[in-house]
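One protein chain omitted, others in place.
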Amino acid sequence: MLKKVVKNAEEAVKDITDGATIMLGGFGLCGIPENSITALVNKGVKNLTCISNNAGVDDFGIGLMLKTRQVKKMIASYVGENAEFERQLLSGELEVELIPQGTLATRCMATGYGIPAIYTPAGVGTEVAEGKETREFDGKTYLMEHAFKSDFAIVKAWKGDTHGNLIFRATSRNFNPLMAMAGKITIVEVEELVQPGELDPDMIHTPGIYVNRIFKGVNYEKRIEQITVTKR
Amino acid sequence: MLKKVVKNAEEAVKDITDGATIMLGGFGLCGIPENSITALVNKGVKNLTCISNNAGVDDFGIGLMLKTRQVKKMIASYVGENAEFERQLLSGELEVELIPQGTLATRCMATGYGIPAIYTPAGVGTEVAEGKETREFDGKTYLMEHAFKSDFAIVKAWKGDTHGNLIFRATSRNFNPLMAMAGKITIVEVEELVQPGELDPDMIHTPGIYVNRIFKGVNYEKRIEQITVTKR
Amino acid sequence: MLDKFGIAKRIAKELQDGYYVNLGIGIPTLVANYVPHDIEVILQSENGLLGIGPFPFEEDVDADLINAGKQTVTTTKGSSFFDSAMSFGMIRSGRVDLTVLGAMEVADNGDIANWKIPGKMVKGMGGAMDLVASAKNIIVAMQHVNKAGESKLLSNCSLPITGLGCVKKVVTELGVFDITPDGFKCIEYATGVSLDYIKEKTLGRLIIADDVKEMSIE
Partner (left out) sequence: MLDKFGIAKRIAKELQDGYYVNLGIGIPTLVANYVPHDIEVILQSENGLLGIGPFPFEEDVDADLINAGKQTVTTTKGSSFFDSAMSFGMIRSGRVDLTVLGAMEVADNGDIANWKIPGKMVKGMGGAMDLVASAKNIIVAMQHVNKAGESKLLSNCSLPITGLGCVKKVVTELGVFDITPDGFKCIEYATGVSLDYIKEKTLGRLIIADDVKEMSIE
């Protein structure tokens, strides 16, 4: 029988060791694996390389792991909302690789699709292109970008079943299904864990074959970075 | 206002001219754009290059266009169920390029994702590799494969709205969403055409931005190649 | 001289019926408020949404539904959600008709810099490098000068580049400038702004269109 369900975040991350490379889903604080991040902070695992679009804020998301200095290297596309991150970056305390957001997304997908490299125009002529191979197709220049290698991918889904089939909600989908495909071991936390057959097979965003561990998360805070409203 | 809805297949294909390169969705006879194929046969447009996983059967699907000799070149992965195709191929009457199914799918996706080339291991050491660039990544050899260029993509969806958002059903999804992303002009026929807002935005398989024309198809035959049943 | 809302209003006039548009963070986001009522424009957010609606009423705020600026939003009818790879797929494959971005510097050949001030400030490029490398039509919305009063319309960008030769048009508080082989071409000036003032505040090559006119934003 498929044995993917684990009890909680602690069990899910128990074999993540110092020096591991981890992908973490989410865009800003939207769709981040809150339970797993807390478990990693509690576990105190160190020298991590984290691949994630952003790095949370000072006191939430990956920001919590930056504060405790568990992250050796951060690979991200945007860090505009995180003062502690920017400080560690500018002071050289934290190794940082900034890469274009579309490149980040596509490199995750390439991993999940077994494609070792793709070409993208993003970053041609910029710092991002340094040391990278360029190539022309139809008169336009592209960079060769490689699939990511990571030990673990940790993502957050809305609903999942015990086979690991996942459904994401609204813009909390973002990088989650891409990273779910890209982990050597893929860990998923869900708001709702259901039995096989309860999710419509036409509406699965991530088929269970990509998922190794799944658990029902608890106490989601789902913090919002910028609450913007229309006044009545 | 978005003006994507056309009256019928005739209107949808009216500017497809002799010599055009056309992608056609479907796997076998499952999920093929029946209405559009009929319209192309009636229109009598010639010297087409067709990109499709299969070529229908002798008297249905793309097979109808082979019979009328409208197809100059066929790009496909499997033709095992089409005697007329095999005859034209072996006799040299029809130009044929056979490519691995995963390569076919991925090249469509590459087009839709603006990626000019990808690497895949499929076909290394075979006839498929002839004339293609190879490259090693981590000690394994891959072929460089290019995105497709086509004038039109013609696909069949289950439901669509007037913005061109599409939902496919069961295995009739197959190549349809990939080709929908890949056409310079994308034409879609649907079984059910609904108003914007009627489809759940979380459950859209192809966002409308990729769709140029959409119409409600009629009289779907949905022929089955091999009816296999369990006896009670 | 325009305020940021004026800049957004002027850019809104570039929108055409049926356009798919990506609006960057800052002034570009404001453009959404000024879409002419007689046309339909669909806004793309690179974090995975086609069909951005207005900000929600307070009771409808949803943490799972934000735009690329991390602001809570709503959806319009006919919207769709997708992952970030598909989102940049539609950008790279040229399906987005217009992209509006902020910038720190623009060069007179269309180069743009907007992601980093070495040693001082790093925001990251986010999706900007993908957008500028692929978009068919890129309009920059920004202030004409920086806080130190120095021109942001230059001969060459002094800051790290985001993309080469990609900007088509710049709208600032002073005017509207097309990028041409001869440099910035002023096609409109803001009410109360003289062409001499524009010349003074523009370091890159500047030419004045024969039919230059006062900007209308209403």
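Here the chain labels run A, B and C in written order, and each chain numbers its own residues starting at 1.
Everything below uses one rule, namely that contacts are C-beta pairs under 8 Å (C-beta built on N, C-alpha and C of every residue); 3 or more make two chains touch, one makes a residue touch a chain.
Everything numeric in this text was worked out from a predicted model, so none of it was measured.
The chain not shown here makes contact, within the complete complex, with A, B.
Among A:Glu86, A:Asp161, A:Glu189 or A:Glu225, only A:Asp161 touches the chain left out of the display.
In the complete assembly, the contact with the undisplayed chain comes from B:Asn176, out of B:Thr49, B:Gln70 or B:Asn176.
Although one chain is not drawn, its touching partners on subunit B can still be listed: residues 27-31, 53, 76-81, 86, 89-90, 96, 98-106, 108-109, 120-128, 158, 168-178, 205, 222-230, 232. Even with one chain removed from view, subunit A keeps its contact list with that chain: residues 1-3, 111-115, 161-163, 165, 181, 195-197, 201-202, 204, 207-210.
By definition in this document, only the chains that are shown with their structure count from here on.
Common neighbours of subunit A and subunit C, listed by label, are B.
Ranked by separation of Cα centres from subunit C, the top chain is B. Rounded to whole angstrom, the centroid-to-centroid distance between subunit A and subunit C, based on C-alpha atoms, equals 28 Å. Each chain gets a centre from the mean of its Cα atoms; for subunit B and subunit C, those two points are 36 Å apart. Counting only residues that touch two or more partner chains, subunit B has 113-115, 201-202.
Residues of subunit C in contact with two or more other chains: 75, 81-82, 85, 88-89, 91-92, 134.
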